[in-house]
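A single protein chain has been omitted from the complex, and every remaining protein chain is retained in its original position.
Per-chain residue numbering starts at 1, and chain names A and B are given in the order in which the chains are listed.
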Amino acid sequence: MKRMRLPLIALAAAGALALSACASGDTPGAEETTAPEVEAVEFEEGTTMAALADAGTITIGTKFDQPLFGLMGPSGTPEGFDVEIGKIIASELGISEDKIEWKEAVSANREPFIQNGEVDIVIATYTINDKRKEVVSFAGPYYMAGQSILVLADNDDIESEDDLVGQPVCSVTGSTPAAKLAEIGAEPVLTDTYSNCLEPLRNGTVVAVSTDNVILAGLAAQNEGEFKVVGKPFTEEPYGIGLALEDTEFRMWINDVLEKAYEDGRYEEAWNKTAGTVLPFVEPPAPDRY
Amino acid sequence: MEQLWSLMPIFFEGFRVTLLLLVVSGVLALVLGTVIAAMRISPVPALRGFAAVWTEIARNTPLTLVFFFTAFVLPMLGVRAPYILLAFIALTYYTSPFVAEALRSGINGVPIGQAEAARSIGLGFGQTVSLVVLPQAFRMTIPPLINVFIALTKNTSVAGGFFVVELFATTRQLANDNGNIVIPILLTAAVLYLVITVPLGFVAARLEKRWVVKR
Partner (left out) sequence: MTGTSVLFDAPGPRARRVSLILSIVSLVAILGLVVWVGMLLAAPRESGGITLPGMFDPSRWNIFADPQVWTSIGRGVVATLQAAAVAAVGAIILGIVFSLMRSSSIAWVRIPTAWLLEFLRGMPVLLMMLFILLVASTGAFWAVVIALVLYNGTLIGEILRAGLAALPRGQREAALSVGMREFQSKMLVEFPQAFRQMLPIIVAQLVVLLKDTSLGYIVGYNEIIRNNMNNLGSFYGNRYMFSLFAVTLVIYLVINLTLSWFARWLSRRTASGGGRKRKTADPMNPAALLEAEARADEADRAAANRGLGKYDGTGR
């Protein structure tokens, strides 16, 4: 039938686009610069480390929209402190930087990603807590953040979390800081990205933005002079590396890698390259081997 | 199971906000859509053109961008309103062209003799439309309108990213706080949405069935 040709052509074009989709896969393009050489390492048979080293690639879940920790710029690969930690772990497995597959771990899907094996580890400003420990296990913590407050630079009324009670405060949907705000009696105003919180702060609809202090510092640095971080962190948010619940060997091995990186300066180097441009370096917390 | 049950009050709060968004935006969209539809068939070319452009742009903007505009750009222009009002504006704007199109098809379904008869006894445009055409068109418009409201129910979930804590935002918050029962939480949210949309769908199908035969 002649008249079928047009729709058939349309379908064929769609199919061609589809095939190209399958070919290009999930993650956008790899780095163009040559990655530093890593040495091949030997592991015990049957461990996750051996499997990953043999495969020559590791899938790491991280954030793509957290300033200083995991940020996806136009280059196509994420940058940030979490990303650097991931690179350190990968290099210990004999996997070079450009062989790491980065997947975006939005807050809601971190546990299911690990449970389904979608990613091997998650390094995504992932706070360790007991409820999560029921379904995934954590290596680390590798950084101790704390929830803090961001206000306009000329606002001297807010000095600590007590001043937030009964006030509207902005945070991100589905985050631990948002739950904490409700707990202390502030009115949470929620949105999808931290960057979105700045506009309500600017026009006075909310009095403050509250989340982990490192993210706030990143936001303040991006908007010089307009905002400031106030008060001391009023919670403890230990950032951990999430992995499969039963994989104790892998977890202990990652803890070993972390301790090694603390000692030989790679941790400090990673910090100075990323978050250290805005925040002072602090001694890392000891890994919790539970 | 216990854990999920203890979260139900929070779910219902989100459900309440979703219902609020649905009802208020629905009513406002009905009003605005009727105005736009009337403008489409009016004798003034300027109004016809305006309505046509409004419909085209509104139908081709993704809802997320509409929300960006109302939640961020409007306050920049000095519109100081609580975010739920801005959400009403966004949803109303986005739904109005669909309402207008549904009304237009209803109006097109009214036999032309009705309009001719009305004109022949001397009724003007406004009177013809409001006294003769619209009442008959309305009956035929209800089923497609209900479909538009079903779509609106689902669209309220986008408001969750823009400072309105409705059912979907509540779901995401609960899923984060209770990382061990993420799937049951999502299922509960799905059921709550279906509680609204499935009955509406049945009503629409039944009404359409009844009136198709009559046509």
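Observations on the structure shown:
The rule is short, and it goes like this: contacts are C-beta pairs under 8 Å (C-beta built on N, C-alpha and C of every residue); 3 or more make two chains touch, one makes a residue touch a chain.
Note that the coordinates shown come from a computational prediction; the quantities given were computed from them, not determined experimentally.
In the whole complex the chain that is left out makes contact with A, B. Touching the missing chain, out of A:Gly56, A:Gly76 or A:Gly185, is residue A:Gly76. Touch with the chain omitted from the figure is made, among A:Asp82, A:Asp120, A:Glu161 or A:Asp192, by A:Asp192.
Taking the whole complex into account, chain A touches the unshown chain at residues 1, 3-4, 6-7, 11, 13-15, 17-18, 20-21, 26, 28, 64-67, 71-76, 103-106, 108-109, 112-113, 116-118, 152-155, 192-195, 198-199, 202, 219, 222-223, 225-228. Take chain B: the residues that touch the chain left off the picture are 41, 43-47, 50, 56-57, 59-65, 68-69, 72-73, 76-78, 98, 101-102, 104-108, 112, 115-116, 119, 124-125, 128-129, 133, 141, 143-144, 147-148, 150-151, 153-154, 157-158, 161, 168, 171, 182-183, 186, 189-190, 193-194, 197-198, 201-202, 204-205, 208-209, 212-213.
The working rule: only the chains that are shown with their structure count from here on.
For this pair, chain A with chain B, the centres built from the Cα atoms lie 37 Å apart.
On the side of chain B, the complex with chain A involves touching residues 72, 75-76, 80, 83, 160-163, 165, 169, 172-173, 175-180, 182-183.
Of all residues in chain A, only 107-108, 110-112, 131-132, 134-136, 170, 173-176, 178-179, 188-192, 196, 199-200, 203, 205 touch chain B in the complex they form.
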